[in-house]
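Everything below concerns the one structure shown next.
Take a look at subunit A:
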Amino acid sequence: MSKTALKTSAKKLEWVDVLEHVYESRIDAVGLNERVASLATRSIKKDSKLEALNMIVSMCDLTTLEGEDTKGKISQMSAKAVKPDPSDKSIPSVAAVCVYPSLVRTAKENVKNSNVKVAAVSSYFPSGQVPMDSKILDTKYAIEEGADEIDIVINRKAFLEGDYRKVYDEIVALKEVCKDVHLKTILEVGDLRTYENIRKASLISLAAGSDFIKTSTGKLAVGSSRQACYVMAKAVLDYELWTGQKAGIKVAGGIRDAKDAIRYLVLINEEMGDSWLNPNLFRFGASSLLDDVLKQIRKLKTGAYQASYYFPRG
Partner candidate 1 sequence: MIEVKKTYKNYVDGKYVRSESGKTYTINLGGEHFELPLTSRKDIRDAVVSSKSGYKKWLSTSPYTRTQILYRLSEMLEGNKESYINILKNNGTSKRNAEKDFNDSIEKIIWFAGLADKWEQLVGNLNPVSGEYFNISHQNPIGVVFSLNKDEVSLKQLISSILPPLTVGCSVISLSNDSGLLALKFAEDINNSDLPSGALNILSGDFGKLIDDVSKHVEINLLAIHKELSNENIKKIEENASSSVKRVKIYPSTEGISSILPYLETKTVWHPKGT
Partner candidate 2 sequence: MVNWHYSESIESSEIVKIKKKYTNYIGGKFVEPSSKKYLNTVSPSTEEILSKVPLSNQKDIDNAVKAARTGFDKWSKITPYERSQYLFKIARLIQERSREFAVLESLDGGKPIKESRDFDLPQVAANFFYFAGWADKLDLSWGAKELKPYGVVGQIIPWNFPLLMLAWKVAPALATGNTVVLKPAETTSLTALHFAELCHDAGLPAGVVNIVSGDGSTGASIVNHSGINKIAFTGSTQVGKLIQKSLAGREVGLTLELGGKAANIVYEDAAIDQAVEGVVNGIFFNQGHVCCAGSRLLLQESIHDQFIKKLEKRMQTLRVGNPLDKNTDIGAINSKEQLDKITSLVNEGVSDGGELFQIECELPGNGFWFRPSLFTNVQPSYSIAREEIFGPVLTTLTFRTPEEAIEIANNTEYGLSAGVWTEKGSKILWTADRLEAGVVWANTFNKFDPSSPFGGYKESGFGREGGRHGLLSYLKASS
């Protein structure tokens, strides 16, 4: 079923309903932490491990968001995105590359003969602290350059000041600019701190029309956590219950190894169901993660631990 079809048959929430759900957010942190810790005790081995690793690759948004990014760097990364491990053709391409708007064109050029999408961050990533017009301009530019997906940040200043309506309106406005371009809304869980804040921000973002909610910009010391992912998963499921709409989750920031990434998959698998385990509904924002995953795949297939120099730079 296409996304547009899903949307028109779905129920829309009025702001008043959204606010009610937001205020009903009650989470016990200790209980939540225990549940997440218990999910991490799952032992994923052999075939199930290989399946997981391949899934992770296909869910990666290979990311670089540095001041020093150049056309050359993006070209290298894009090549790796399309063919993560040239020596093993069974390994899929990643889901997307994620870059600054000024490099969208380069990225697009480099992934054109593949299914890899180009995602751009906008809305004055990572702070979002400029007038709305600037954020709209930023987003329009990225789309004009050819971005398939847009990752925006919520206005944490407004959120923490309690102005939930403003947070909501901004996302609605940016979604309007995006139209059918896939919109990911970054909550920046490191700024939100409490699980209840993460839930509230999730609900606001979902109600405002986000296709995905995303944990972090990757620019803070505190990036993603499995606890944050759990909160967001519950919010997404509750939202689906109320409106019939499915939205996706992207976890980014600090996920460095395959072991951790597999734990995220277990969480999604058991809390949401394996129908959510696909790149249309779950993504990893990754840079060093991909290499560790490739190493683990090679190890499973050959039985030997690998070194980084076996894999091309990206």
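Basis for inclusion: all candidates are chains of the complex that A comes from, given by their letters.
Convention: contacts are C-beta pairs under 8 Å (C-beta built on N, C-alpha and C of every residue); 3 or more make two chains touch, one makes a residue touch a chain; residues count from 1.
Everything quoted here is computed from the prediction, not taken from an experiment.
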Every option in 1 or 2 belongs to the complex, but the one touching subunit A is number 2
Name, in rising order, each residue of subunit A that touches candidate 2 in their complex.
26-28, 30-32, 34-35, 41-49, 51-52, 55, 234, 265, 269-270, 274-275, 277-278
